[in-house]
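Supplied in structure tokens, the structure appears directly below.
A single protein chain has been omitted from the complex, and every remaining protein chain is retained in its original position.
Note that the chains take the letters A, B and C in the order they are written out, and that residue 1 is the start of every chain.
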Amino acid sequence: MKIDVTRRDLLKFAGGAAAGVMLTPAPWKAIDDLAIWTQNWSWIPVPPKGPVTKRATVCSLCPAGCPVEARCVGGLPVSLRRLGAADAGALCTLGLTGHHLAYHPARLTAPARILHGSEGSRRVPVPLDTVMGAIVREIGAAGVDRRVAVLDMRPGRSVSWAWRRLLDSIPGGVLIPSPAREGSSLNALEAMKGSGSYGIDPGNARTILSFGAPLAEGWGAPESTYRLLGGAQRDLRLIQVEPLLSRTAQAADLWLPARPGTETALALGLGHLLLRGQAGAGAGAADLEAYSALTERFTPEAVAALTGVPAALLVHAARKLIENGPSLVIAGDDAGTGRLGRVCETAIMGLNLLLGDAGRSGGVVARAALPAPFETGSLAPEVELDRIDDRSIGLLLIDASEGDLPMPWRVMQRKLAEKAVIVAISPYLAGTTERADYVIPSAAYLETIHEMPTPFDSPVASIRLSAPLIEPRVAAVDAGEFVRRIAAAAQIDLPEEWESSEWLMKARVSRIHESGVGNVTTPADGAVQNVSELSSADGLWDALLAGGHWQSEREEPAASPYLLLGGIAESRWLAATSDRAAQLTAVFHVPRDVSASAAVSPVVTKIYQESGLREAERVAVNPVTAQALGLKRGSRAKLVTAAAEMGVSLVTDDAVMPGVIDVQPGPTATALGVKRKGEQHGLFDLFAADEEGAWRSMNATLVEV
Amino acid sequence: MDKPLILRGVSRCSTRNFAAWLFPWVVLLAVGLFAIGLCLIAGLNQTNMDNRFAFGLWIFLDLAVIALGAGAFFTGFLLYILRRDELRAVINSAVVLGFICYSGAVLILMVDVGQPLRAWFTFWHPNPHSMLAEVTFCITVYLTVLAIEYVPILLKNRQLRKVPSFLAFEFQLHKVMPVFAAVGAFLSFFHQGSLGGLYGVLQGRPFAFREGFAIWPSTFFLFILSAIATGPAFVLLTTWMVSVLTRKRLVEKRVLSLLAKISGWLLIVYVGLKSIDTLVWLNHTAISTGTYPIRFFAWQPFDVWVLVAEIVLLGLVPALIFLSPSRRQSTAWLVTGSVLACGGVVLNRLVMTIQTLAVPTLKFEPFLMYWPNWQEVAAFVGVVAYGVILYSLSFRYLTLFPQERDLQQR
Amino acid sequence: MKRTEPKSRYGMVIDLDRCNGCGACSAACAVENNIPPAQPGVNERTGLTSMRVYRASNGRAFPDHRTVYFPVSCQHCGEKTPCVSVCPQNAVDVNPTNGVVSQVPARCLGCRYCMAACPVRARYFNWFDPEWPEGMDRTLNPDVSVRMRGVAEKCNFCHGRWQAAQAKAAAEGRREIDFADYVPACVEACPAQAIVFGDLNDAESEVAKQASGSTAFRLLERLGLDPKVYYRSERAWVRRLGDTDFAMNERQAARG
Partner (left out) sequence: MVKLRGFAPFAVGVIVALVGGWVAYPRVLYRQIEQPAQFSHKVHVGEAVGLSCEDCHFLEADGRFSGIPPLENCAGCHSEVIGETAAEKQLVEEYVSKGREIPWLVYSRQPENARFAHAPHVKLAGIACERCHGPHGESHVLRPLERNRLSTYSRDVEGFRLARLRIDEHEKGMKMDVCSDCHRERGVEQSCLTCHK
């Protein structure tokens, strides 16, 4: 029999199938599985699996060198926290997210040539020999008028000595410690004392007078931040000189909003009061008469007129310094706030000497130098940038430039000769490295052993080693080895036989062991062990690699004559204190805890663009100032300084002193790993150093566009 | 060309003109679907909504559309339960409108949620305390009811009537229609209320929070009232628009004025209660949470005028128009009244959704404003286009206005 | 959602006189909870952070101007928790043992009703798919799942650490966790130790002591939601900023 299938039959069949399938798990399970699928999308990153371990190391992102405990999964770090007692403070945002940096999008993977064009720069990979060729060529052409200089962003490391050995055999070779490093004003002290190495002892100070140092924002060791904010336990009094109510000024006991550029006058004014306020102040000064003669005219009233700080406040501040000692005066010279210049720094350091000669616990102290990695034979000189002639550097090698505190490039630029060649060694193509002609990849934080020599705010010599936790993700070049290769290429023979930075560090550690001085503290349990008890240098090395902290004993107070005026000519003093009455002054202020590294974790967007807690590129004025200029919040304006001019969008903030433009370059787009095209100059470039090497403030104008 | 599909005795424009009329709407629908696709594939970052304006244009319009769609159930309620037989003249149109409004709203909701494929969790793991769960349940069930109510209208089509079993089926359906009307009415009263409750229960939003009776805040009842008050007005308005567009008399005047009268009485009650509620809120509810209610209106564009406009201009005025028998005779007044009334309910939904989120709660957070972007607008316009197309087809091939034929033959 | 009074109530006290807005809590939170960095074009309105630090001020002019920073995370309301009661499908609940208000991304359908309901706007929506720079997903925390696009999320007191502490306790045969094993990331990361965390029901605990102090207050207390996150400040004007009335001047309104 034949069955003729009509359309109606098919419809019935379909109906039956529809009814039937409802009686099976298929449709229901499909709906369920589909929902579950949305919970397990293949493109959502899955965290690593593996055994969980805790490993100790040291943070190498800023000179403070915090002890760190890394929580590792499958051997790789997934989170970091500061080891040790709570009252020692905690990691800053930069340190907390440090384990991200090895994976930063701006990582350099190979040596490259950077071609700087009108709209942005281009990166072309080149073999290392090409870079070496350029270096050797410049070394050949070197002389006193066309120097070969190494800009050392992290001076004091063993490899710095290797550089100086190399440079010693090159005419005009010189090592320049980063002018943007913290504590750079301490060498003003050396000029005043004639010789010796000095440190400060904030840990034991009860009162600190700070000229803009972001003490509560990650300046130096986190202890100071904790001591300032630590509520009930608060045992530190702070007098902050700053033209805006910064997060530190906020935490200060006394806030002296002085007009930018008048810090020298303010310091001399306080000198005036200290000389008269306490018996025997400045007794050890060879130029006491000259000093008192100079400070004579800086009466509280005169200074008040000049700086805008009420006379009564000045007197009050001076009294606090005398009464609530030990007191320490610091210049706040880190890049976060910009340098104040030699004259001003001398005036500020002079206050410390007026409060008591070096060697005062809680004040300025004589500090043993960290042993060099090898017997100091002849070394190239270490010269401050402001002592270098303008347009005299033909070849600039930038070492450890990942650790560059944000230095306005124009500060360096004025020292560069025609067609100067710049080579940077850095893990990232970000920050200062972007200015280089050639870049060479180096290992990032946690990828290799980083040496952490004496921090500027330590009263004793100290060293820490940052132990690696991650396999290097790129073919990194080691600075120590690189020096050796340059020497080979330029036929310079070096006395020592090092082949790597690690060799140099080991050499230094063994010399520390020989000296037998000091002790090693293990941050995990706080156990202290004298170096003399350690059988071998390797023992010390291992202790350091395990997160140990070596410190020397305190030096004996060295009372010796000094020059309160640092031997600086009176004309310069008068120039520095003259009333440069400017309508508007732009001040430089970088949030310290995200600016210590050229590259920062992308997660930092949480406190910038994602929360508005801080503006990434902030240009703020007091509403009063804005009104006077006929500008409104958010209005576009052109900010002009002697160095540069650029369009900005204005923010009004009552925390800013009237007449002041608060310029805060946050983490730049490149620092966050965001590719930004054609961005040749940023807010930094509005600032340039004057002949005294100061770049904290610039006279500026602001016009609506 | 499509003659055989069109009911005998009524005149319809040529197929070409009809196509010409549909074309722009089809284009808009296409654009809308594209925008929807973007949101589904790339995610809701395609919209202008943000963490503050978690609800944006879509939720606002969903609420508005559902309020206007109330015409469907309320007309059904009046016709089948309260036996106002005059309304048989518009019931079909009302049902189709209701179906369009609700299906459109549900469609947009599916785009609005971040994980549409998980939407059914609400049925599987419901949270009885959530007004949104109530809404979801009622709306889905009611949408099914509307679909069922749609069927007999569909089966009235000239061709479909030829199938005997369909005819029988339709006859059966008609007998049970009152049951569905009743169910629909109940569900609708409930979810219109829940939609109001949605905001009234927000303890954390002093601007929206209202006290009430039992588990229901006052907004629960106000939403029901405002919906059923404007529902008839919307039916009136659409009927008028259709007759203008098609240049036909579709219903007798008295039907429209009846709708207006009903709307009017309900509006006046609504305005009264709304005013009382507002006063209680300003002088008690808000104060008790320590807020200065007047601050709610301190930011443009949500000035005090919003309150005035909502209650007086778009509430009281249309009510008075509808309640004056003389004005009810003039189409112009009827239309003006309906426009105002519908505008009122829309403004109310805007205030509840957008202003609630715009005003700050914490002292240190700013007042924020929000504007939809093209994706949001396009998606919604697309849904409107879908509605217009569906209505046009229904009007052309089905019998939305039973009186049309007689009125034409007179 | 049956509400039985939990035997312990986890909560925290944030000392606003110690906080200086460094944002370490936000960063630590993002690291602990696998919160992805911002996509290009994301701003403070579309951002994703479970611990947002707000900047507020006394509204006075220079030099009397003073700023205060409010770290605001989920306040873990105790009474008629707004987000819990509104969620249509129980993606939010209150832990009966410790009162922590949880948010489960796997259950969430992304209707965002909870966000509209939250008085402090501590709930955030995943507008984007989560993305990390190539290789950085190697640093994700295995104890917290990565949220997909289209769901809401918020602080739940680092439940990953809580679960770890629970497991540790169980392994040692204990049913009660040891607070030494359970410290939320923001508390651990604060350089000023401004945040104290613990069980508010334990009268002996530091957190309970501080929470009952005369200078302690809570955000929008008069809404009657009984949050478990407390703030404290010696400064009266700071305490007033936590209140419900909108005594807000335009300049503050302008601030983000």
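One rule holds in what follows: contacts are C-beta pairs under 8 Å (C-beta built on N, C-alpha and C of every residue); 3 or more make two chains touch, one makes a residue touch a chain.
Since we're looking at a predicted model, the values are computed, not measured.
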Checklist outcome for this item: Neighbours of the unshown chain, displayed set only, are A, C
Next on the checklist: Given that one chain is not shown, which residue among C:Q166, C:Q193 or C:T244 touches it?
Outcome noted: C:Q166
Checklist entry - In the full complex, which of C:T97, C:N201 or C:T215 touches the chain missing from this view? => result C:T97
Checklist entry - Looking at A:V46, A:L115, A:A569 or A:A642, which makes contact with the chain not pictured? => result A:V46
Next on the checklist: Could you pull out which residues of chain A are in touch with the chain that's been left out?
Outcome noted: 5, 9-10, 12-21, 23-27, 29-30, 32-34, 36-37, 39-40, 42, 44, 46-47, 51-52
Checklist entry - When the complex is taken as a whole, what residues of chain C touch the one chain not shown? => result 90-91, 93-97, 100, 102, 104-107, 143-146, 156, 159-160, 162-164, 166-173, 175
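The rule we apply is simple: only the chains that are shown with their structure count from here on.
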Checklist entry - Which of the two pairs, A-C or A-B, is linked by more C-beta contacts? => result A-C
Checklist outcome for this item: The chain whose mean C-alpha position lies nearest the overall protein Cα centroid is chain C
Item to check | Distance between the centres, which are taken as Cα means, of chain C and chain B, whole angstrom | outcome: 39
Item to check | Cα-centroid distance, chain A relative to chain C, in whole angstrom | outcome: 31
Checklist entry - Which integer distance in Å separates the CA centroid of chain A from that of chain B? => result 62
Checklist outcome for this item: Listed in rising order, chain B residues that touch 2 or more other chains are 115, 118, 121
Checklist outcome for this item: Contacts with two or more other chains occur in chain C at residues 47, 54-55, 129, 254, 256
Next on the checklist: Show me the residue ranges of chain A that touch chain C in the complex, using the header's touch definition.
Outcome noted: 38-39, 41, 43-50, 52, 73, 76-79, 81, 86-87, 89-93, 96-97, 99-100, 103-105, 216-218, 222, 225-226, 229-231, 245, 247-248, 250-251, 255, 257, 473, 593, 601-607, 609-614, 622-624, 633, 652, 654-658, 672-674
Item to check | chain C partner contacts - residues on chain B that touch it in the complex | outcome: 43-45, 49-52, 54-55, 112-116, 118-119, 121-122, 124-127, 129-133, 136, 198, 201-206, 288-292, 295-296, 298-299, 356-357, 359-368
Checklist outcome for this item: Residue positions on chain C within touch of chain B in the complex are 1, 39, 45-47, 54-56, 70, 72, 80, 82, 84-91, 107-113, 115-121, 123-129, 149-152, 219-220, 222-225, 240-248, 252-256
